[in-house]
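Let's turn to subunit A:
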Amino acid sequence: MGNWERLVWNQRHLLLDGLAVTVEICLIAFAAAIVGGLLLCLVRLYVRPLRPVASALIEFFRATPIFVQLLWVNYVWPELFGWPGSFFTAGWVALALQSSGYLAETFRAGIEAVPRGQREAGLSAGMSHALAFRRIVLPQVLLMVAPSLVNQFTVIVKSSTLVSVITVQDLMFQSQKIVHTWLDPIEILTATAAIYILVVFAVSALGKALADVLRRRYGLAAS
Partner candidate 1 sequence: MSSIPAIRVVDVHKSFGPLAVLKGVSFDVPRGAVVSMIGASGSGKSTLLRCINRLETPSAGEIYIDGAPMHSLRSIAEINRVRRDLGMVFQQFNLWPHMTVLGNVVEAPRRVRGLERSEAGELALECLRRVHLLDKADEYPARLSGGQQQRVAIARALAMQPKAMLFDEATSSLDPELTDEVLAVMRDLARDGTTMIVVTHEMRFAREVSDRVLFLHNGLIEEAGAPEEVFGAPRSERCRQFLSKYLQ
Partner candidate 2 sequence: MSAGLREALNLSVFWEYREVLLKGLAFNFYVFACAAAAALTLGLGAALLRVNRWRPVRWAGTLHVEIFRNAPDYVMVVWVHFVLPLLLGFAIGRRLEFPPFLSAVIALGLVYSGYFAETFRAGIQSIPVGQIEAGRACGMSERLVLWRIILPQVVRRMLPEAVNQFVSLFKATTIVSLIAVPDLMYRVSMVTQQEMRPLPLYTGAALTYFAIIFLAASLVRAAAERWRQKVYA
């Protein structure tokens, strides 16, 4: 099996290009998911008339499989909305939608976990509701949910493998291209699997370390 060198090491440029695309799409999706999740959560909690809409969207994004959402965003949305225009965009949008559903719930749990007394202390000191939220509640929520956010990032990384199906040139796409070119799947697919496992493991370990630091420093339990 000296094929390792020929098939994997010699193709490392392609693999690294793919990995770069994977990282890029995951980071964009992650940022969008945080924004989307926070938005959905706040609307659901504080904007009375839109509450059922927000709840419905959250349930829809959580209950639909990521693969289905991906195909739906990629094939149906352009006809409906004229957007997204590229496969890459469709990819991160779908990933972001899926995760924003989960993050909306995560944020809600975090907000409800902040003791009400703290908000009241802020209000008694003369803060407005918005200021109290921004300076007292939100920072604590972000600290508390940070490990869950990291966990959701690993979910995004794992789901991102599917964007290869809509021809986004991520790591999975590149490795499958190599397999089709050289017709020898063992080394390349095993190497790809190993890379993904290691990346997810590393991020996971980071999340656990983060949770430990938060617990020790701030006495916060991860939600």
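Basis for inclusion: all candidates are chains of the complex that A comes from, given by their letters.
Convention: contacts are C-beta pairs under 8 Å (C-beta built on N, C-alpha and C of every residue); 3 or more make two chains touch, one makes a residue touch a chain; residues count from 1.
All of these numbers come straight from a predicted model, not from anything done at the bench.
Every option in 1 or 2 belongs to this complex, yet subunit A touches just one of them, candidate 2.
Only residues 59-60, 63-69, 71-72, 75-76, 79-82, 154, 157-162, 164-165, 172, 176, 179, 185-186, 189-190, 192-193, 196-198, 200-201, 204 of subunit A touch candidate 2 when the two sit together in their complex.
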